[in-house]
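Every protein chain but one is kept in place in this view of the complex.
Moving on to chain A:
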Amino acid sequence: MNITTSEFSTTRRLVLKCAGVAALIGLGVIPFDVPQALAAANDKYPEEAFKQKNEADAIKALYGKTAEPSDKIKMDAPEIAENGAVVPISATTTLPDVTTISFLVSENPISLVASYKIPAGTVPSVANRIKMAKTSNVTVIVEAGGKLYSAKKEIKVTVGGCGG
């Protein structure tokens, strides 16, 4: 009698253990879904991407993929910026189905400067003013039809915008 009881309790314990493991796996799965859920929430501020120091990491944090160069992005920026604190830059593209346009400065302490969401019906063209620490490549990333395209231009800065 005693033996049977202990056997029974062992099985019971096993069952409980398995249930526990299953629950853990279940919990483990949830964090995998979170980034996707965040990406789906379109109006969420991309905090992580704005913390990345270099350009490649920022693009990865923002989009999770890499961009290919495109000649369909037109960037309007000065060759030489006299004041790095205010550099007027605009970008226009003829690519269809544009969803976002982002500006990155590779030599800035934080590479990502601005990212604009372009809902359907909004013209894929943005003008803004950015800061540049020193002479650097400025990259425009356009997300269109789920793919990433980029255009680069070097802008020479005579007075940096990040110094005291």
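Throughout what follows, a contact is a pair of C-beta atoms (placed from the backbone, for glycine too) under 8 Å apart; a residue touches a chain by one contact, two chains touch by 3 or more; residues count from 1.
What we mean here is this: contacts and distances are computed from a predicted model.
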item: Name per UniProt, for the chain absent here [options: "Thiosulfate oxidation carrier protein SoxY", "Oxidoreductase", "Energy-coupling factor ABC transporter ATP-binding protein" or "Sulfur-oxidizing protein SoxZ"]; value: "Sulfur-oxidizing protein SoxZ"
item: Touching residues on chain A - with respect to the absent chain; value: 43, 45-46, 50, 85-87, 90, 105, 108-110, 112-119, 121-123, 125-131, 133, 161-164
